[in-house]
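A protein chain is absent from this complex, but the other protein chains hold their places.
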Amino acid sequence: MYGDLANKLILEAKRTQQLSQAGFNKQQLPVYQDELVRGILKEVGSLKKNVDYLREQQLTDQDNKVAQCQYVVAMLSMERNKRCLLAYQKMRSEMLDSMVWDNNGMEFSSAISNHPNLSSFDSSVLSHAEQEYLKEYAQLLTELKSGELSEIDLTGMLQPPSDVFIDVRVLKDAGQIETEYGVFNLIKDSQFFVRQSDVERLIQQGYLQKI
Amino acid sequence: MYIGIAEFVGAYDKILHRCSSHSSCQLVIFVSCLNIDALCASKMLSSLFKKQLVQSQLVPVFGYSELKDHYQRLDENINSVIFVGCGGMVDLESFLEIDPQENTQGPLDEIQLDKTDVVQKFKKEIFVLDCHRPWNLDNLFGSQCITCFDDGTVEESLTEQKKAYYKLIEIENELGDELDDDSDSEEEEDDRETQNEDKDDDDDDDDDDDDVVLGKRSSDELNPKKSHKQRKREFHNLEKVLQEYYSQGSTVLNSLSVQIYSLLSGIGETNLDYLWLCILGVSSLDNSFPLVYNRLLPLLKDEVKRLTPSEKTKTPDSLNLEIRPDYSLFLLRHTSLYDSFYYSNYVNAKLSLWNENGKKRLHKMFARMGIPLSVTQENWIYMDNNFKRDLGVLFDKNLDRYGLQDIVRDGFLRTFGYRGSISASEFVESITALLEVGNASNALENLTTANVSQKDDTNQGDEENREYEEAEEQKINRILKTRQKKWIANFWSSWDVLDNNMDILSQGIKHATFLQRSVFETGVAILEKRLVKHLRIYRLCVLQDGPDLHLYRNPLTLLRLGSWLIEYYAENDEKQLLPLVLATLDETSDTYLCAGIAPRYPRGLDILQQQQQKTLNNFTVAFQQIAAETGAKVRIDNFETSIIEIRKDDLQPFLERLTLSGLI
């Protein structure tokens, strides 16, 4: 049936979206469904051939309702396939965008080892085009952040600041970490009473937990 | 140096000034993680610093090696370090490898050196809050950058030691190397002199001339060295004084929470919350050091009366503190009456509940009180109100018969609005259980299975690689380290409970019930099988199997079992109170966790008599010495140095040596 493959693709997209909303694998995209995509493209190709053939036929035989119907169905299926493909791609690109924002616009390759949450980001789950997109978007974000608005740290906390000083607990042993404001000696299971703005970045990275 | 109670406020102000930098964290507090008194004290301290907006870091530590490790990794911003519940008995300067020269900050001009009251600035200053006695004298008298918060012990009882210490330093400075060089020749001189003296004594008349001659000769030769010899003898005597001081055995004589509370009164920041924390800290000492508890109780009662507001309306937010009769029963208000009697250390000791006779006596007692057994076995919350009301009266009438009159004492009850009330001792039970086990709801199952399965997992994965590479010692260290990390995580659950988190509190109570039950069953098994051997100078109990063996890997649980046993023996020993050595086997690491517990007086004994003959724990010194002598593979890492970990094979010879050494 036309559109079956597209259905599968859409289901996959929906599943990914639900998983990410539920909080699992927020940083992980499932593998790019290369085969499905290619299958759909092939389908579109064959539909196109049908359409071309039908169009020619129409020129000769105007009242062939069957042919007209086939024509319409083929056109609609093509359109649908296109929409499904684009929807899938858009969803993945949006997830990539949010990942870049969450990781402070850092390149993933450098951030892998440092980030405790992002234990194993596998860039092989992305297609080639996506990888390029990711790089370019990360760069775009870095440029954006370093402009006029560098002071306000666009990738900072999106919740209103509460107290000036907060209690945070250290989740991982990380030795001494230098931040702009000072050096923090991160010993696992110790507790700090420090200024919130100092440790915001570390909380985002997952080293500290706010109490 | 040390400071008395009056100077606490000064030291506190000093810390404030040192650590109030606006941008970096300059204060680190190390806390002993298996000590509830330290937990409460550090909670009070950190709240105090929070109010002053001082940035600080709180690090719970398990043992000395960890402490050293962390200390040496501190960065330069840190300029004040506070040790709570640890560090008092160890020469910190040498243990932490602090170089006094390097630590001093700022130029020392000649002009400054002349002034006697120059205040040296140190890069890192250390403040020690510890109630373990004996104090290490180097910390007290010998170091300028270490400040020990003393509760008056030094002024009252250590004057002799203080003099001895300073004298020793004087002599050392004077004689310096000569002490060692001349030792041989001086010994010979000594011998000859004693021989001469003997001769002198014997032959008074005949040897007058000889005396004179000898005396002349000796005076000629020895005159310049006479002062040396005298000094040397003095030196040895003083050393002996200090040695005796150190080998007398250790104990806890005060509560950290009370010290912090006196600091608070000095500043004027006392309130009910702090008082409650203080009470909790002191109540935790009741189990093992009842003397301290009894001594501090009237002080606490006065404070409660002073701070309680006069209107006593109950609102959802009110957090009242009241003095109410409290029972030495085990979690009376959270289990059933029967269980609380059955599992209580005290009742067991008096009635010997571990055997059938004891149980019968318990039943008879309930019968006398007119409470049917079915009622006693109901949960307290659902128990008939009539009985609850009359309980006080019934106890008064009937407990005397069984010698249980001291069950009822004054205790502290805290009400949390409409959420319920809990007494200090129950709260302490809950926290202890949390420290032992943690607060996950499946924490207990995890203990049994996780330790085993975890081992299997890591073993399977790593065995191919590690089995032949890793030495036994490393493996044991690794296992013990992971366990210690878990205990440090438990520290934080208990910390959260102190914020009045009711959920964790009830978790803790459940765990406490379970733990006490297991302790009871283990105790019963021990007594029935007569696993406790009476070895003249101490009692020994070695646990090698049993269903709950894994629980005793935690020193706190081991001490719980130990105190159950020793309380039993305290009541039932006719002649002499003996200390107890309790060892449990840990199969995963092939070591024994061995605890030496000081003898205890039976409850209710005359306090004066107790104070005259203090029971000190000699095992701290004894273990260290024996370990050094036998060369056994021993880890003495815990802050309570009477708890050690010893290799399985080395236990037997160790104990034999211990028995023969006469150190106990």
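Letters are used for the chains, namely A and B, taken in the order the chains are written, and counting of residues starts over at 1 for each.
In this text, a residue touches a chain if its C-beta (ideal position, glycine included) is under 8 Å from a C-beta of that chain, and two chains touch if they have at least 3 such contacts.
We take it that contacts and distances are computed from a predicted model.
S.K.: As a check of understanding, state which of "Bardet-Biedl syndrome 2 protein homolog", "Ribosomal RNA-processing protein 43", "DNA replication complex GINS protein SLD5" or "Ubiquitin-conjugating enzyme E2 1" is the UniProt name of the chain not shown.
M.R.: According to UniProt, the chain not displayed is called "DNA replication complex GINS protein SLD5".
S.K.: Would you mind spotting which of A:L29, A:L85, A:V170 or A:V199 touches the chain that isn't drawn?
M.R.: A:L85
S.K.: Have a look at A:S93, A:T179 or A:Q204 and name the one touching the chain we're not showing.
M.R.: Touches the omitted chain: A:S93.
S.K.: Contact with the hidden chain only, please: which subunit B residues?
M.R.: Within subunit B, the residues touching the omitted chain are 16-17, 20-23, 51-53.
S.K.: Even though one chain is hidden, which residues of subunit A still touch it in the full complex?
M.R.: Within subunit A, the residues that touch the unshown chain are 37, 41, 44-45, 48, 76, 78-79, 82-83, 85-86, 89-90, 93, 97, 127-130, 132-133, 136-137, 140, 143-144, 147-149, 151-154, 156-158, 160-161, 164, 195-197.
Criterion: only the chains that are shown with their structure count from here on.
S.K.: Counting only Cα atoms for the centres, state how far subunit A is from subunit B in Å.
M.R.: 55
S.K.: Within the complex, which stretch of subunit A touches subunit B?
M.R.: 164-165, 169, 175-176, 181-185, 187-195
S.K.: List the residues on subunit B that touch subunit A in their complex, please.
M.R.: Those residues of subunit B that touch subunit A are 23-25, 46, 49-50, 53-60, 70, 73-78, 485, 488-489, 491-492, 495.
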